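For this depiction, one protein chain was excluded, whereas all remaining protein chains were kept in their positions.
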Amino acid sequence: MSQSVGTLRQQVTGDLYAEVQTFYAQQMRRVDALDIEGFADTFTDDGEVVHAGGQRQSGRVEMIAGMRANLPRYQDIAVRHWFGHLLIEADPQDEDTVRVSYYTLVTQTDREGKVSFQPTFTVDDVLVRRDGRLLTRSRVIHRDSPAAPAAS
Amino acid sequence: MSQSVGTLRQQVTGDLYAEVQTFYAQQMRRVDALDIEGFADTFTDDGEVVHAGGQRQSGRVEMIAGMRANLPRYQDIAVRHWFGHLLIEADPQDEDTVRVSYYTLVTQTDREGKVSFQPTFTVDDVLVRRDGRLLTRSRVIHRDSPAAPAAS
Partner (left out) sequence: MSQSVGTLRQQVTGDLYAEVQTFYAQQMRRVDALDIEGFADTFTDDGEVVHAGGQRQSGRVEMIAGMRANLPRYQDIAVRHWFGHLLIEADPQDEDTVRVSYYTLVTQTDREGKVSFQPTFTVDDVLVRRDGRLLTRSRVIHRDSPAAPAAS
């Protein structure tokens, strides 16, 4: 892994960094508002999500159905997704394709104001730019597990 | 809400993104240090804060008095404000006015190192640039509450 620091083929620009962060700020406001259709609209038509448990949702219809089934568990809590440590890499062959990896922490606040936490995850996304706006084409969600230190 | 993704009238630039983030990094260091006057100095003279409970503070004098009254509750804890998912939009009519929305999570660490959390909030700010530096002109703080999923 050592080789990778500073050797990203293309340094992310400030503009792309801000564009990607803004995209996620908008996408997460929708998911946190339980705006399922609005959230699905931030994916391409053939967008795909692979959940940490291995379950795969392909296309907006499946995505919407899956989220609808999960709604009851959010009935009395305010959910917020927090991101950290984005790694953003534009495809050198296609500037409208962007690979992003990030940490997520999810808070759940109940009506009394008590905050609880879901386990942390690391997510790998492929974003594409269509008509000037970013969309998620694929998302793979990894549940963080204890690391095995490298032998030396 | 669907229309808004990617249709911000003006894409935030990397430079503005960094400027706004830096402003909040400075402002939050002051509030977390209980530097009340220093914090008030990051607002315009007529700056206004509307708290989640509806209480409104107008101008630096009211702001300082309100914070002073709250000091006792911070006596033995280290407070830190964490921000997430900034949405930044420069006013197309006036490049020195910037609207920002963001998530906040507040940690309180006691002397033994135990961390507790306040409920999460979403904040809407209007910033203005005066003599090259940003100041908060208005802040509206919303306590996050369970979302009502859109009917379909």
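Think of it as A and B in the order they're written, each chain with its own count starting at 1.
Heads up, the rule we're going with is that a residue touches a chain if its C-beta (ideal position, glycine included) is under 8 Å from a C-beta of that chain, and two chains touch if they have at least 3 such contacts.
Computed from a predicted model, the values in this text were never measured in an experiment.
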item	value
Contacting the left-out chain in the complete assembly, out of B:19, B:62 or B:91	B:19
Interface with the undisplayed chain - residues on chain B	13-19, 21-30, 32-38, 41-42, 71, 74-83, 107, 109, 111, 113-115, 131-134
For chain A, residues in touch with the removed chain	1-2, 4-8, 11-18, 82, 84-88, 101, 103, 105, 117-120, 143-150, 152
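Basically, only the chains that are shown with their structure count from here on.
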item	value
Distance from chain B to chain A - Cα centre to Cα centre, in angstrom	24
